[in-house]
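A single protein chain has been omitted; all remaining protein chains appear in their positions.
Lettered A and B in written order, each chain numbered from 1.
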Amino acid sequence: MTNTNTSDRKPMIECRGVHKHYGDYHALRGIDLTIRAGEFFSLLGPSGCGKTTLLRTIAGFEDISDGVVMIDGQDMVHVPANRRPTNMVFQSYAIFPHLSVAQNVGFGLRRDPRPARDKAAAVEDALAMVGLAGYGNRAAHALSGGQRQRVALARALILKPKVLLLDEPLSALDRKMREQMQVELIKLQRQVGITFVLVTHDQEEALVMSDRIAVMFEGEIAQLDGPEALYSRPASRRVADFLGVMNFLPARVTQDRAEGVLVETPGFGVVEIPNRNVSRANPDDAGPMVGFRPEAVSLLRAGQPESGNITHGTIDEVVYYGDMTYYDVRMDGAAGFDGIAPPVRISMRNVFGRELPDVGTRVRVSWSPGGLILFR
Amino acid sequence: MAGNRSETAQGLTLITPPLLYSVLVLAAPLFTILAYSFLKDGYLTVIREFTLENYVQVWGDPIFRRIMLRSLGVAAMVTLVTVVLAFPVAYFLSFVVAPERKALWLFLITIPFWTSYLIRVFLWKVILGYNGVINSGLLSIGIIDEPLTFILYNVNSMVITLAHAYAPFAILPIFVALEKIDRPLLEAGRDLGENRLMTFWRVTLPLAMPGVVAASLIVFIPTIGDYVTPELIGGGKIPMVANMIQVQMLALDNRPLGAAMAVTAMLVVAVLSLAFVLVNRRFLKVQR
Partner (left out) sequence: MKGRGLRIYSILYLLFIYAPILLLPVFAFNSGTVIAFPLKGFTTEWFAQMAGNATLRRAIANSLTIAVSASVLATCLGIFAARAVTRFRFPGKGAISGLIILPIVLPEIIVAMSLLVVLLSIGIRLSLLTVILGHTLICMPYATLILTTAFNALDRSLEEAAYDLGETRLSAFRLVILPLVMPGIVSSLLMSFTISLDEFIIAFFLAGNEVTLPTYIFSQLRFPAQIPMIMALGTVLVLFSILMLTLAEYYRRRGVARTGARESGGLL
């Protein structure tokens, strides 16, 4: 996480009531969004949620059906893509296969009035910035995936845009390369100070890289928050479900109080959930639910002293991940109001050399009301 | 891309020149022929008066019927021969030839198709003729005592010539269809206990059928209208429908009647092709 506080910066991108129709299909349904200068901002959502359309709207590749898009205080609606202060890193990288690396990076400098020598120096600087110094004469089609990505970055950044748009830039890379590029992108963004807008469907990527994240479903922004707030206090069940793992248990609201809501939940009994953990944006079918992350509760080893609230249960499944393990636990009394409740998933860091409990082991589950979220 | 004009408008603007050309040079003349076929023939001129007389005459004409049937027969024969002979080659190309060699094979197969059509047709006359390559060759080795005549100036020689001319056209669509088959499907077939032959019969062939149907049509339709082969191989004595239309249109200068023949021939071909596609529709549905 970059964690720089950008809340006091001026707005760089403002979308007001942006709609986009393709025939009958309503791709964007009234997007209101402010992205601040110097921010690393992510648009996160499943495929078809409109995140790429929104990015292309900002870039100027798509006309909007209604609304306003402003960049740095200027109305962009009638400004074509080639005159917007934005540059894009494409999902396929779109490296021109008939040009060399240097020609690719210098492509946007064609209309630049500077002498050729200065432009060549600028290209070399840009290549150095992305760690490709000396690669200028290579043929573009001979590059590896990671190198193409860097060339695409250099090509966009050399024009010093106000906003850099990244359309799923890491999705074509393998996992190791992706994690490495994530860190490099964060450093690069801090170095150049340009506003980055990233489109991704990978929640982990968004959490790692962004100052703020807009989660989108079906052409609408479902929640806009910092990574930590988004993860620990999702505004709706859908957001909670999309970001990471969340256990859901049916709940019955018994009393609204000043500091919180009193609910009854199978397994946990009657609990008061603090107001900050109550999400009200759930116009829902299934009634109120209590949710918690797998790491919000923990299993106690035999002999470990108890603290806070304890519920007993039986291990139903053990899923080993190397550094940590998921335990699916059937909590006593969790049969629920209507009979069936699935086992809850609890994650524990593994301690090197310590044996894992087996399926069927009786365990104690330690929890606190602060780790529970009420969706009503 | 954001612009003032929509995608649709840009696409339509771009397609206009080639579309206009096709409409003016292809569609309009075809419609003219259609219109002519309903007009009366005056001597050396066309009278603008609606009539069905031409069709009555064409359909009642035993000579036209015989020639049409002969053309259909020859085309059907050619199609059958071409497709059956081409299938193993397409199969070989798709399943045996190494991927990097495929383009070379395809190139070798297509080359003759684009070169010296007339001379190739003529050479079959030389090869098959009374004193031709086959006869003179066989005579000189002593296998036969007198020239074979069954390959000479007749429907057989036309079929051989046309089958040769359209060979690459049959291979390509079948090859493309075979290439589209997921190789794991065939492994699945064998995995499920079928032997090679049954896998071919139950998996490969049905999946290749769209290619076979396309190949059949792409050979059948142009062969029906072939003009050169009957002229050169048949010696003008066994005309096909193209030759008859030409004679009617130009030599006899009865354009409405010629037009009615052309329309009738196209109609017959269209109906037969459609029927062929319908008969095979269960195979065509498999595609994706």
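By definition in this document, contacts are C-beta pairs under 8 Å (C-beta built on N, C-alpha and C of every residue); 3 or more make two chains touch, one makes a residue touch a chain.
Keep in mind that what you see is a predicted model, and the values were worked out from it rather than measured.
Although it is not drawn, the missing chain touches A, B when the whole complex is taken into account.
Checked against the full complex, the one of B:I67, B:V83 or B:A167 touching the unshown chain is B:A167.
Summary of contacts with the chain left out: across B:L52, B:L69 or B:V133, the touching residue is B:V133. On the side of chain A, the interface with the absent chain consists of residues 59, 61, 80-83, 86-88, 90-92, 94, 96-98, 107-108, 110-111, 141, 155-156, 159, using the contact rule stated above. Panel shows chain B; residues 1, 3, 7-8, 10-12, 14-19, 21-23, 25-30, 32-33, 36, 46, 85, 88-89, 91-93, 95-96, 99-100, 102-103, 105-112, 114-120, 122-124, 126-127, 129, 131-133, 136-137, 140, 164, 167-168, 172, 175-176, 179, 217-218, 221-222, 224-228, 232, 242, 245-246, 249-250, 255, 258-259, 262, 266 of it touch the chain omitted from the view.
We adopt the following convention: only the chains that are shown with their structure count from here on.
Centroids built from CA atoms put chain B at 58 Å from chain A.
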